[in-house]
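Note that one protein chain is taken out, while the other chains of the complex remain in position.
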Amino acid sequence: MIYGLIAVGYTMVYGIIGMINFAHGDIFMVGAFLSLIALLALAGLGITSIPIALALTLLFAAGLAALYGWTVERVAYRPLRGSFRLAPLISAIGMSIVLQNFVQVSQGARVKPMTALIPGGWELMNQDGFTVQLSWMQIAIVATTLIVLTIFTWLVTKTPLGRTMRACEQDLKMAGLLGIDTDRTISLTFVIGAALAAVAGLLFLLYYGVIDFFIGFLAGVKAFTAAVLGGIGSLPGAVLGGLLIGLIEVFWSAYFSVEYKDVAAFAILILVLIFRPTGILGRAEVEKV
Amino acid sequence: MRPAVRDAVLSALIALGLFAPMVGLVLSNGEQGLELHGRPLAAAVVVALVFFGRLGMHLWTHRPGHEARTIRKSLKVPAGTSKFLAPALLAAAVLLPLTGSRYYVDLGTLVLTYVMLGWGLNIVVGLAGLLDLGYVAFYAVGAYSYALLAETFGLGFWTCLPLAGILAAFAGILLGFPVLRLRGDYLAIVTLAFGEIIRVVLINWVELTHGPNGITDIPRPTLFGLRFSMDDGDDTVAGFFGIEAETIQRVIFLYYVILALALLTNWVTLRLRRMPLGRAWEALREDEIACKSLGINVTNTKLTAFATGALFGGFAGAFFATRQAFISPESFTFIESATVLAIVVLGGLGSQLGVALAALVMVGGLEMLRDLLSTIGEQMGSELFSGLAGELPTYRMLIFGLALVVMMVLRPRGLVSGRTPTARL
Partner (left out) sequence: MLTVTDLTMRFGGLTAVDRLSFEARPGDITAVIGPNGAGKTTVFNCVTGFYRPSSGGIALRHADGASFELARMPGHRIAARAKVARTFQNIRLFAGMTVLENLLVAQHNTLMAATGFGVVAILGPGRYRAAERAGIEKARHWLDRIGLTDRANDPAGALPYGAQRRLEIARAMCIDPVLLCLDEPAAGLNPRESEELNQLLLGIRDGGCSLLLIEHDMGVVMRISDHIVVLDHGKKIADGTPGEVRTDPAVIAAYLGEGDEEDAA
């Protein structure tokens, strides 16, 4: 589920400007850090009600991460539009490294553990001391993801903003000629993608309780895999891909080996790209000559 | 003035949003779990920097008489400079061990390793225009090939060097064959994934690679069968020439080995550029579809570029293993790939001299800066300088990342650009 949220960001940016936003995974990481900082700050201010604290954190992290997304686009990508092929890609990698090391420098390299905020769960069955439990945490993650994605889908399909976004996706130049402020639309895409990544960051923090400056890298690659698996450019595909990657990882860890869990995700990425580059829900691309 | 100030204030506000929580508040692992500390001063400094930086920038670009700037135009190196610079660098490289300073020779070896990696990757990225983010994988394959061959079969460095290269090239072909049909940015992420896969396998395949512990006691190279050793035997270099054995002899020898390897890389690249193959690589970078229309087998051509790059990565890896005498998966992280890529990009894609200069500045320069700072710190007993020196490695990657972005924005064709034609009429 978390991968799905990040994957949406990849897929959106890719759909509009046809570029892989390497720094997206790191925005997710920044989002997780922002959430942690916000949670601690709120606790320090004496806000102890968990729902209120979480809601405020969500807003805070999503808002600031969106600002990060905007800045990244403005600084590292916009000047390069129309530059040669590799330029934005290299710039994106640079940005990813910058974000990672910025957090490492400013927040330290050590792992940040956090105590679970939402303990307990819902016991599904209890048989011979073997319990199957659905924790509140898991429920919260699923619920949040669904809510966020619903809002987001509404945003893209029903609002004027969504329409301009889809127009830009179809044909950036034409949309520009028709008077759509393409720069603004692209910025907004980054902003929304970053906000979603921050939500994912918060959920990741709550679920795993441990974050460090390096989580963005793996999560980024896996979310990208999810986006490709689902068909890059397709929003439902991204969510579906996220779910699939999550499931594959869980089953892989359960039946094969935990050590090679990451290899599994990468291997899937390579296999999908080789055999079905358009993904499950993607459309075929015809190369214009 | 007014718009400048407004612009700067706006930037500062954004910076405040960006940095106030991340710099101004710091998480630390206290006794009772995590603690949050304020660091308002640091945040204020950063925001102020942004404010004045932006103000300065604005005033600079809008100063009277300033026309639309040609900042994008690449730095034109006067034709004469590069003619002198390259031989001068080479001479300096050859003569460096005469200083007899172990420190400089070690540093030189490190720089040359990166120069070689840079030149190897330059074939792939600079000439053929294929963005390879997993170059370190081939470096690792080379290093582990040598270490394992030496450990298992007792083979020497010189036997293993070509083998390591060939194995790395083979890995390149194995990876390249399926993925080179993909679009450029897919290729980038697949190579990235491949680099990680290799590393994870190295960590987890304990029976073969000893996992995270790495491989120790990798044999050193010999000089025509003569060992570098302190025990004065007849088969050691010192014993043979009847001189006193010193470690510096081996250090210098290693230095010349990597110098020779790097020069080999450079020579082969320069030769290939004048060959149809090299020209096809460059043509591929310029326009793949046109290549296809001219009857060039695009996949095979990419594959040769990939394999050639991997070959030199493998050589460099074998050298790394023999120099360190110890390797572990730790040495082959994505950061290495990124460093080499930064060197290639900074040097100007495709420019041999540029890559050498970039490696010198980014690896050698930073290393020297750090040592300089720590020496000053020791001499003056100043906390500030030694503190800075200690922090430098952490900031190193931050600088690399920033360099990548800034380079792409300001000079996408690199510091040293302007290619030499491969044929003249």
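Brief remarks follow.
We just call them A and B in the order they show up, numbering each chain from 1.
Rule of thumb we're sticking to: a residue touches a chain if its C-beta (ideal position, glycine included) is under 8 Å from a C-beta of that chain, and two chains touch if they have at least 3 such contacts.
The structure presented is a predicted model; accordingly, all values stated were derived computationally and were not measured.
Considering the full assembly, B:268 is the residue among B:226, B:268 or B:406 that touches the omitted chain. Shown as candidates are B:216, B:247, B:297 or B:375; the residue that touches the absent chain is B:297. The missing chain, though absent from the display, is touched by one residue of B:5, B:263 or B:277; that residue is B:277.
Interface residues of chain B with the unshown chain, by the touch rule above, are 268, 271-272, 275-277, 279-280, 282-283, 285-287, 289-298, 304, 419, 421-425.
The criterion applied here is as follows: only the chains that are shown with their structure count from here on.
If you average the CA atoms of chain A and of chain B, the two centres end up 30 Å from each other.
Residue ranges on chain A touching chain B, taken from their complex, read 19-20, 30, 33-34, 36-38, 40-41, 44, 64, 67-68, 71, 75-76, 79-80, 83-91, 93-110, 112-115, 217, 221, 224, 228, 257, 259-260, 262-263, 266-267, 269-270, 273-274, 277, 287, 289. Partner chain A is touched in their complex by these residues of chain B: 14, 17-18, 21-23, 25-29, 33-36, 125, 129, 131, 133, 178-179, 182, 184-186, 188-190, 192-194, 196-197, 200-201, 203-204, 289, 334, 338, 341-342, 345, 349, 391, 394-395, 397-398, 400-405, 407-409, 412.
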